[in-house]
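As you look at this complex, bear in mind that one protein chain is not there, while each of the others sits in place.
Let's look at chain A:
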Amino acid sequence: MKKLHALLTCTALMMAMCPPSLADTDEPITPIQKSPPPAEPPPPMRPEERGLMIFQQVCSSCHSMERAHYGDMITLQPSVTALQHWAQQRHAGLESPIASPYPSVAVGKANNGGDYPPDLSHIARTIRGGPDYIRQMLAGYRPVPPGVTLAPHTYYNPVALTHHHRFKMRPPLHEGMITFPDGTQATIPQMASDVTAFLQWADDAHRSTRRFIGTAVLLYLALLGGMLIALWRLLKKEA
């Protein structure tokens, strides 16, 4: 159901993007907010939807996601106005790639202790260890153990792959830094797991649809195959 809904919204967005005047089609939602039904629980969010919030508020202040456009996030954030707002904040439009906030690689390196924050478009697939690594690394920061000295702009993370635990990404996640509309507690492991789900989605947005179509195709072929086997046996007997 969700897929269908997402598909419809996606189509709607594509139509809406041609004449810009149509962009605020989600206005009718306001009346519902005026008189909220008492004690209606907030709709549950998918992990990748929470992950998008984390990406918007935290990761994208250093990392790019060049292969994706702002508008591509419509599947996870159905409000076009919210997406437009986010894009405009970054001097971009819905059809622009989510670029690095740094004007050049040199500036990006200078701001991060010498390591350029990598592009996150396909990081879930390309990094060694994949999603498991990302999840553990994000929650893997520890206090500096005695005997270890850290250069400035370096952080102790025994999970991280580079520089022997002396990691150049400053700890991005902090307890309670984000208020999720669905009431999920923003603990560090929770956020690490949500943002990893988002990065997996960004790498391969069609995973769940693909499984769904695959199952339908296999069921169809099973039915067809069954009929063909019956026919084949019949013909074999006849001959």
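Going forward, contacts are C-beta pairs under 8 Å (C-beta built on N, C-alpha and C of every residue); 3 or more make two chains touch, one makes a residue touch a chain; residues count from 1.
Quick note on the criterion: contacts and distances are computed from a predicted model.
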Can you tell which of "NADH-quinone oxidoreductase subunit G", "Acyl-CoA dehydrogenase", "Cytochrome b" or "Tungstate transport system ATP-binding protein" UniProt lists for the chain that's not drawn? "Cytochrome b"
Which of A:E48, A:D72 or A:D194 touches the missing chain? It is A:D72
What residue numbers in chain A mark contact with the hidden partner chain? 11, 67-69, 72, 121-122, 125-126, 203, 205-206, 210-211, 213-215, 217-218, 221-222, 224-225, 228-229, 231-232, 235-236, 239
